[in-house]
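Sharing a structure with you now.
What you see is the complex with one protein chain gone and the rest in place.
Chain naming follows the written order as A and B, and within any one chain the residues start at number 1.
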Amino acid sequence: MGPLIPQEIIAEGWNFFIAFVVGVGFGFVLEQAGFSSSRKLAGVFYGYDTVVLKVFFTAAVTGMLGLLYFSLFDWIDLNLVWVNPTFLWSAIIGGVIMGAGFIIGGFCPGTSVCALAIGKIDAMVFFGGIFIGVFLFGETYAIIKPLYMAEYLGNIKLSDVLGISQGALAFFVIIAALAMFYVAEIAEKKFPRKEY
Amino acid sequence: MKTKYMNPYLAGVLLGLVLLSAFYFSGRGLGASGAVKSVVVTAVETVASDHASNSEYYSKYTGEGKNPLNSWLVYEILGVIVGGFLSGALAGRLKLKVEHSPKITSNKRLMLAGIGGILFGFGSQLGRGCTSGSALTGMAVLSLAGFVTMMAIFGTAFALAYFFRRNWI
Partner (left out) sequence: MLTLKRLTFILFGLGLVIAFVPENTTKPYKLSAENMLTEIQFGTEMVSPDELADWLINKDPSIQLIDVRTPKDYNQFHLENALNIPISQLLAEEWVDYVDQGIKMNIFYSNGTTLSHEAWMITRQLGYENNYVLQGGLNYWTETILNPTAPSLFSADDEIAKYEFRKGASQYFGGGGVKSSASQAKSKASKPKIKRKKKKKAPQGGC
């Protein structure tokens, strides 16, 4: 029953090896999907290339369903799986800043690594920028801290907030995702696109 | 040269399976910005260790016996580089270049990329994760933070898209 390392079914020493292998899979798939191109990534915001939407939401839904089905078959203990904690204000404002970074820079950290691996210089610059941004945060931490720690809601799930079961929430997310996919397909037919 | 990308839905499913295997083996999902943080912390500690131990932010990760570089995400990111490279090599997409819209110059693109990176670096620390760590992984476990962060990122990008359209289309 998973997760294997936290339950010491596999030795802890394997964890970093697994991290590496997971990373290889991550990078490989991202690049195969075209996430190594900033123009493709930004395309979803203009309609000409909705690959980000399709890959992101399909992946999220697959992960979601995978976890729930694994739990159903007793293959994983969901209590031992990390649920990222909600600090409401920092999640929102951090997200807004990241959104700006996305539309300006055309990357997110993971995709920029993937892109620089194939030689994209703009990705390298973007990646370098991340270091500066993190450093800035570290230096201004004392001032930002109250915002950073505000409105702590715990490791709460959206299904708890809405008062529905996890399976029901997954279903709704699937419906929403599928709806977005249909809209995306229509949008792509309307807007011109090229393979980059 | 026309380059062939994988069917996005298929790629999504595969990415979801990669994510699932991370959960199954290590009990955690993917991420990226955390690895950068580890490097920054290490750098600050090496160059200005007093500053690091005095700072509330850095001191969390430094100190006796703690090596911030010895983290799951750092190894994962190394894997991403290898994986991306392999895929690019197989598809013939390896090329050193600055990718930009024909409507702007290469230098402008680099400047924008730099600004975008800085914003993302700062935002990901504040938001406790980036698109892979907080939004994607978070949504898979149904965390509230995951959904909130995802909506904030995409919502903001959509809202600002009009103002930056010249750089892309």
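What we mean here is this: contacts are C-beta pairs under 8 Å (C-beta built on N, C-alpha and C of every residue); 3 or more make two chains touch, one makes a residue touch a chain.
Since the structure is predicted, the reported quantities are computational estimates derived from the model, not experimental observations.
Here the missing chain is touched by one residue of A:V83, A:A117, A:I130 or A:A187, and it is A:V83. In the full complex, the hidden chain is touched by chain B at residues 7, 9-10, 13, 27-29, 31-34, 72-73, 124, 128-130, 132-134, 137. Listed for chain A, the residues touching the missing chain in the whole complex are 1, 3, 6-7, 58, 61, 65, 68-69, 71-72, 74, 77, 79-84, 165-168, 170-171, 174-175, 177-178, 181-182, 185.
Operating definition for what follows: only the chains that are shown with their structure count from here on.
As a whole-number value, the distance joining the C-alpha centres of chain A and chain B reads 9 Å.
Here chain B touches chain A in the complex through residues 2-3, 5-6, 8-9, 11-33, 36-37, 39-41, 44, 55-58, 70, 72-73, 75-89, 91, 93-101, 109-110, 112-161, 164-165, 167-169, going by the rule given at the top.
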